Each structure stands twice: as C-alpha cells, then as structure tokens.
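Only a single protein chain was left out; the remaining protein chains are all shown in position.
First chain written, first letter: the chains are A and B, and each begins at residue 1.
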Amino acid sequence: MADDYETLDLHADGAILFVTINAPPMNLLGPELVRDLVSIIEILDRGEPYKVAVFRSADPDYFIAHVDVTKIAAYRQEAARLTGEASIALLFRRLAETKAVTIAQIEARARGAGNEFILNCDMRFAARGRAVFSQNEGAFGLVPGGGGAQHLVRMLGRGRAFEVMLSAEDYDAELAEHYGWINRSFEPAKLAPFVEALAARIATLPASGARAIKDRVNAISLASVEEFRRDSDLFGEGARTPEVQQRIRTAIERGFQSRDAEIDASRILGSLDN
Amino acid sequence: MADDYETLDLHADGAILFVTINAPPMNLLGPELVRDLVSIIEILDRGEPYKVAVFRSADPDYFIAHVDVTKIAAYRQEAARLTGEASIALLFRRLAETKAVTIAQIEARARGAGNEFILNCDMRFAARGRAVFSQNEGAFGLVPGGGGAQHLVRMLGRGRAFEVMLSAEDYDAELAEHYGWINRSFEPAKLAPFVEALAARIATLPASGARAIKDRVNAISLASVEEFRRDSDLFGEGARTPEVQQRIRTAIERGFQSRDAEIDASRILGSLDN
Partner (left out) sequence: MADDYETLDLHADGAILFVTINAPPMNLLGPELVRDLVSIIEILDRGEPYKVAVFRSADPDYFIAHVDVTKIAAYRQEAARLTGEASIALLFRRLAETKAVTIAQIEARARGAGNEFILNCDMRFAARGRAVFSQNEGAFGLVPGGGGAQHLVRMLGRGRAFEVMLSAEDYDAELAEHYGWINRSFEPAKLAPFVEALAARIATLPASGARAIKDRVNAISLASVEEFRRDSDLFGEGARTPEVQQRIRTAIERGFQSRDAEIDASRILGSLDN
C-alpha cells in the first residue's frame, strides 16, 4: 500500500491507520499531496479495515504548510478525481464525511489550507511549543478556500474567528486550545501517547455507532456543500485577480513558500503593503 | 407534595424548588424516576409558585447514572404521559422549554441519559473532584437518545463533541468547564452556596422577563422536535438490534449497572470488544 504514495507514509496498527505527511521540502499542499489524500479518503470511506485514521507530519516544522500557490489550478484538478469538482473545499468536506474517525496530531505549522485540513478532521490535538496555527488568506486579499471560515466561526465564535482570519497571525497551541480551535494541547512527549490511546479506544467501539454519531454531528454542524463551494469559488476567483497575484509574487520574493524564511510567515504577511 | 414521589425529595424555599434525586441503589433512570420527572415538569410548566428549580442528587456517587438498560420500553412509556410519545428525548426537550428556570447542581456521576438530563437544564454547575460527565452510548454502538448530541455539538463545538461521544470516556468537572459542557466548576464546599445565591437572585427577577428570555434563547439554540425525535428513534431502533443487545449483556456481566463496579464505567465500556 505504502508504495503507491509519493507524499504519505502509512502505518497500520489493527483498525488504526497512521498517516504521516512527508512531502519535502516543506509539506506544501500541491498536486502530489492532494492526489495521495484522495487515495486515503477512498480507503477511509470503506470504513474497514480502518476505523480510525491519525494524521501526523514527518516534518518537524511543517504539518501542512499551506497550498502551493504556484500550482493552484493543478492541485485543485487532482481533487476533482474524488468529488467531480476542482475544489479543495469539497475534497476536505468529503474528509469530514468519511466513515473512519479522523484525528489530527499537530506538532508543527498548519497554516492556510493546512489549517483547513485539520479543521475538517474530526478532532485536533497539538503539541505545546511546537504546533502553530494560522488562517492567513486574508493577507493576500482572499477568503479561506477550504472551509476554514465555516469551521472557525462555528467552533470559535464570530469574535475570535474574525480575529484569526483578519489578523492572519500565528497562534500557538495554548491559545488555539483556549479558543476552542483544537480539542486540547499537550506537552510534546505526552501528545502521541494520548492520541494513540484515544485512537485505540475509539477503535474498540462498534463501527456502526461511530458512523451514526458522525452522521448526527455532521447533520448538526457541517456546513453545506453550497457553503463550502462558495468559499472555494471566492478563493479561486480572487486568486486570479492581478491584485492577489501581485501580493503572492511579493510574498514569494520575501521568502514565502521557502522553507527557512516561512518559519516566520507572520512577519512576511504583515509586510506585503510596503 | 413530597409523598407523591418515589424517587425525588422535594424542598421548597419561596419561589425555588429544590429537587433531590433519590432513587437507590444508584439513581438509574427507570420507569419510576421518569414518572416523577414528568410530574415535576408539570409543576414547573405552571411557572408558579416556582420560578426556579435546582436539581441535586442524594447519592454521593451518582447524579443520574444513566437509563436502566433492562427497562427501555417501560421508562420510555412513562414519558409518553407528558408528550404523547414514548421518548426520553422529547421529555427532556419539554424540560428545556418549561416555564421555570432550571439549574443542575452536579456532585456525582452523570452519564448517558443522566448527562442528557443536565444538558436540557438551563444551566449546569459542578463540584470539582466529584462530578463526572460522560456521553457514552457510542460504546454500545448507539447514538445518544435524549438530545445529547444536539446540545454537545452546539455548546462544545464539533471537535470536542466528537471526542466526548466517540471516546465514551469520563470527563471531570474542570475539563467539562474548559470544554463549555458546564457553566462553571467549584470546590465542593462552594458549590451549593453559589447555586443557592444564583437561584435566589433569579427568583427576584420578574417571571415575565425570565420566560421571555427562555423563549428567545430556545428559539436560537434548542434543536427542533424533529431532531430530538430522530435521535430518540435511532437510539430506540439501535437498542433492539442483536449486536447492541449483546454488548449490553456483556457490559452488565462486567459490572455495568451495578453500583460499585460502575464507578469505573470507562474501563468496562472499553473492554466490550474482548
């Protein structure tokens, strides 16, 4: 199974599938990673043998950095294989609906679409001092295109969701936990044991119960296909405008999307006006 | 008044009705307790003389343990006296709509339908080190049948609601407060004085204002009858399947629904696969 994946390392432990994102140099969400995520969702949709999936990162600095802004059309097209539409939002919404229970174990940066990926997992647990969260499309003049606004507003409330999206700032694990963005934060050494014990416990539950609970929770709180599609369209249309393209070019010139400089993405994004 | 109740001790203090759940051996939600809760809701529906009800437990270990899994048809039928439907969900939703303001003072375990009872009270305050919360129907392959999913998702957000329902774990008062599951937690000695002062203050408010506020809040956040009924139906249908019946039998063999062993319900529920 693992041989089929360019950007993911897979490890199965009974009914638990550990999926480690490994897309050097910095875990960008480009066509290859989208293609592999499509394949994973197809596996998780079966509901067996895997009842739980845990998503991790092989990169100590980047969980999923964000989309590859130089390949927007290409990675979106990869998503269409699953959903029939060239949209990351609809792909991620399919992740939220998949039969297996999904847990994000975050020990590095998850910005932009990386943050939207974890928001569309069922649960989120993060390492203090290491995880970083940001929904920063606003710095380019864009709305989040992968459902981020839908989840952030419903989980954090409008005041905190506004702050997160309008500041385009980095948030650490403690503040993300305080805001309800993630379930809980842990000291780094305690994170993996907690997630593994939780995954093992969920794996002992009858699959029928887990699915019924997912269906009910999604019926209550998962925004509609139309809402996700609208976010996706606004992002896609905005990204093609000359103004946004100019800001993307400026950001790249200043180190955005290069591994070392982007560690401090907050500074880069705050400077695009100058 | 008190003579009419098998499972409740009542104490009135002006416009405040203190309702102490006292259904030995472990405050199971069986036909008797449901019958008495129906009577209490009928009193609270009048809006006078009681403007506030405080629910407490006489059992130091169990607030409401959960439903009596051996009497599902019987206790559901008792609920029909108030709502016309054999459903705990619709009974609890009626509690959420009653004219009096309802406060749950939790100093012991509130699992399953016990947790759903407090979720359908207007407010929840708990004692640290003593209160335990769990929405654990998933361990049997069931969805919560009394509106638990409706309230948990809206109050905790989908990530934490997933965790609570899919883990079927016990949560203490501090974590429940952190997750927004309860209003606040207190040291045990400070809980009753706080709740009594709050109840006394609310009792000084004009009843018309309290009712208007309840109506507005319910219009915004109380899930519809259809949603509660759907949860109830899913629970009821699921509970009749051979798979769920088998898990219930296994749980009972291992101590579920027996006073001492169930203190550690988390362990029992995690072992049903073995």
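Rule of thumb we're sticking to: contacts are C-beta pairs under 8 Å (C-beta built on N, C-alpha and C of every residue); 3 or more make two chains touch, one makes a residue touch a chain.
Keep in mind that what you see is a predicted model, and the values were worked out from it rather than measured.
Peer 1: Tell me which residue among B:Gly47, B:Gly180 or B:Gly255 touches the hidden chain in the full complex.
Peer 2: Of these options, the touching residue for the absent chain is B:Gly180.
Peer 1: One chain isn't shown here. Among A:Ser134, A:Gln150 or A:Gln257, which residue touches it?
Peer 2: If we include the chain that is not displayed, A:Gln150 is the one touching it.
Peer 1: Which residue, B:Ala74, B:Leu205 or B:Ile252, contacts the hidden chain when the whole complex is considered?
Peer 2: If we include the chain that is not displayed, B:Leu205 is the one touching it.
Peer 1: Sort through A:Asp122, A:Glu137 or A:Glu262 and give me the one touching the missing partner chain.
Peer 2: Residue touching the chain left out of view: A:Glu137.
Peer 1: Hey, which chain A residues sit against the chain that's not shown?
Peer 2: Those residues of chain A that touch the unshown chain are 137-143, 149-150, 153-154, 157-163, 165-169, 180, 223, 227, 231, 234, 238, 243-244, 247, 270-273.
Peer 1: Could you list which residues of chain B touch the chain missing from the display?
Peer 2: 101, 122-124, 151, 154-156, 180, 182-183, 198, 201-202, 204-206, 208-210, 212-214, 216-217, 220-222
Here, only the chains that are shown with their structure count from here on.
Peer 1: As a quick test, compute the distance in whole Å between the mean CA positions of chain A and chain B.
Peer 2: Going by mean C-alpha positions, chain A sits 35 Å from chain B.
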